[in-house]
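Omission of a single protein chain aside, the complex is shown with its protein chains in their original locations.
And then chain A:
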Amino acid sequence: MNPEIGHYALVLALAVAILQTVLPIWGARTNDAALMRVGPSLALAFCGFVALSFAVLVVAYVTSDFSVLNVVENSHSLKPLLYRITGTWGNHEGSMLLWALVLAIFGATVALFGGNLPARLKANVLGVQGSIGVAFIAFLLLTSNPFTRVIPAPAEGNDLNPVLQDIGLAIHPPLLYLGYVGFSVTFAFAVAALIDGRIDAAWARWVRPWALGAWAFLTLGIAMGSYWAYYELGWGGWWFWDPVENASLMPWLAGTALIHSAVVMEKRDALKVWTVLLAILAFSLSLLGTFLVRSGVLTSVHAFATDPTRGVFILGILVFFIGGSLTLFAARAGNLRQGGIFAPISREGALVLNNLLLTAAAAAVFVGTLYPLALEATTGAKITVGPPYFNLTVGALMLPVVFAMPFGPLLAWKRGDLPGAAQRLMLAFLIGLAAAGAAAYAESGGPALAPIGIGLGAFVILGAIIDIAERSGLGRVPAATAFARFRGLPRAALGAALAHAGIGICLLGIVAETSWNSETIVGAKVGDSFAVGRYELTLARLEPRTGPNYRELAGVFDIRRGGASVGTIESSKRLFTARNMPTTEAGIRTFGLSQLYVSLGDELPGGGLAIRAYWKPLVTLIWIGAVIMALGGALSLSDRRLRVGAPKPARKAVAAARPVAAE
């Protein structure tokens, strides 16, 4: 397809987005139903044009159309088909186009499934979404046009950064953007409500599915990015407190606070002002993340844009949306009536505590990420804020969140019974204590805090199980009744418990990996053996190979445990010929929940190859926990009460009455 079609589709998308910004909001102001109704059609048209533009770029990549500058700079005709497709968004321009596409898809989803929204709210929401579309399409057209042609067209492209030639690029950015941009919908809802000056518990019910969906995607996106870095970067780390990681963690923390405070607002009509502020903050932090990554203001492993004009443009977008929404908030928030008084010890109180700590943790990440920039800009002094800072501050703030987590769901609304909740958690607490003792006994090495972490993880997982058992009445009523109650529990409650258990599982993995991993650094020749944890590795052979666009040297290791062979592991280092760039392909083998990790290094002067090998106990729990958290979000999302556009349950279903009222 002709790249100009893609370019033109973007121009049309801009025009449509301008109409989508102006017409529905104008309609809502003047009470013109016809103008308000045009919003959904415009949102769908916007989505259509952006999708067309994106498709044209994908086709240019797949067909290796080297008359397009972007394709020349980031692709190669020998690249496998999958990476030619994913390479579309493995660069600044394509990545921003993907951002816009996800935004357009969310807008279209609101248009299609927002049938139960009041007309004015829907019109305002689509209008706000439209304005975000205007900003980002204008950004693409004015500073980052992916369709720029180059004459004469070169015969071959420069290839994609080899680190990005990986299945991770197919999954990580789309998931992350579904999370980032998903918060644009909650943002649009918040601004729409402020424009209208009215907000009630129903608003929270409409917003929650979007917040939950965005949060679940962001959770998966972050976890995927972490696993990708783990196996691709070759030194076995899975979280680096890199500014780009921090950029995704900040909206995640704010989003986590948002999905909790929205519950309070929906059930108890309280925390309205705060929930609206969080909805604004979550997307503001997403925008900030986009700015940090896309402007190149921070040079980090991920940053591949260094053009200042772009930075200034995104900064403008940032100032407009964050400044504008906060100004609107300041002007209107006072008018929002507060309801629902509650005692400090209550479900609401627990959720306020959760929000306070999560916000402080987000602030720690924010300050730690931006402080060096601010200091350098004001005093010229250069300092580094690295992992020790974040581990200490975020760790100190998250530990109480995790400890308090099992208590929250066991407290009643309005006024809770803390000793009662503690009593019901006693079993979980004792088992957690036993787990901590067992960990301390089994692994004498490692930091003193580690057994406490293991105990805490076990406590949280059991706490989630106890929550569900309590709701089912297990132990108080006959087993059959308890099972029937369990089946009748609202999915939102099950989802919350599942997500909480996921946190506990993730924590177990984090603690075990950081405290008890063992590392072996050796120089080895073929035939040499060395020990890694309880395993013995032998370098069996070295094989030079040729791939489609790289050459590699693969090392094959035999793994033995207690003298018995338990398989082989293969690790390689590749040299990508087009850019003359090397990458490591770590060899990873999973045993149960733990992994053996081997990465190859340079040839040593005395002959042999430098090898780094790790035994990483329970490391997979880190990502399994994250996936369980996202599943919890999805389960909660499937709750009929929250489903977007779900019809009201028939009277019969109401008569059949669920045995236990939800919360």
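Keep this in mind: contacts are C-beta pairs under 8 Å (C-beta built on N, C-alpha and C of every residue); 3 or more make two chains touch, one makes a residue touch a chain; residues count from 1.
The rule we apply is simple: contacts and distances are computed from a predicted model.
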Write down which listed name, "Penicillin-binding protein 2", "OmpA/MotB domain protein", "Carbohydrate ABC transporter membrane protein 2, CUT1 family" or "Cytochrome c-type biogenesis protein", is the UniProt protein name of the chain that is not shown. "Cytochrome c-type biogenesis protein"
Of the residues A:Pro24, A:Pro40, A:Gly114 or A:Pro162, which one touches the chain left out of the display? A:Pro162
Contact residue for the chain not shown (choose from A:Thr109, A:Thr584 or A:Thr620): A:Thr584
Using the touch definition up top, pick the residue from A:Gly237, A:Gly323 or A:Gly567 that touches the left-out chain. A:Gly237
Going by the contact rule already stated, which one of A:Leu140, A:Leu169, A:Ala364 or A:Leu474 would touch the omitted chain in the full complex? A:Ala364
From the list A:Gly316, A:Gly488 or A:Gly601, pick the residue that touches the absent chain. A:Gly601
Contact set of chain A toward the excluded chain (per top definition): 161-163, 233-235, 237, 240-243, 299-301, 303, 306, 338, 341, 344, 352, 356-357, 359-361, 363-364, 367-368, 371, 375, 379, 381-389, 393-394, 397, 521-523, 573, 581-584, 599-602, 604, 610, 612
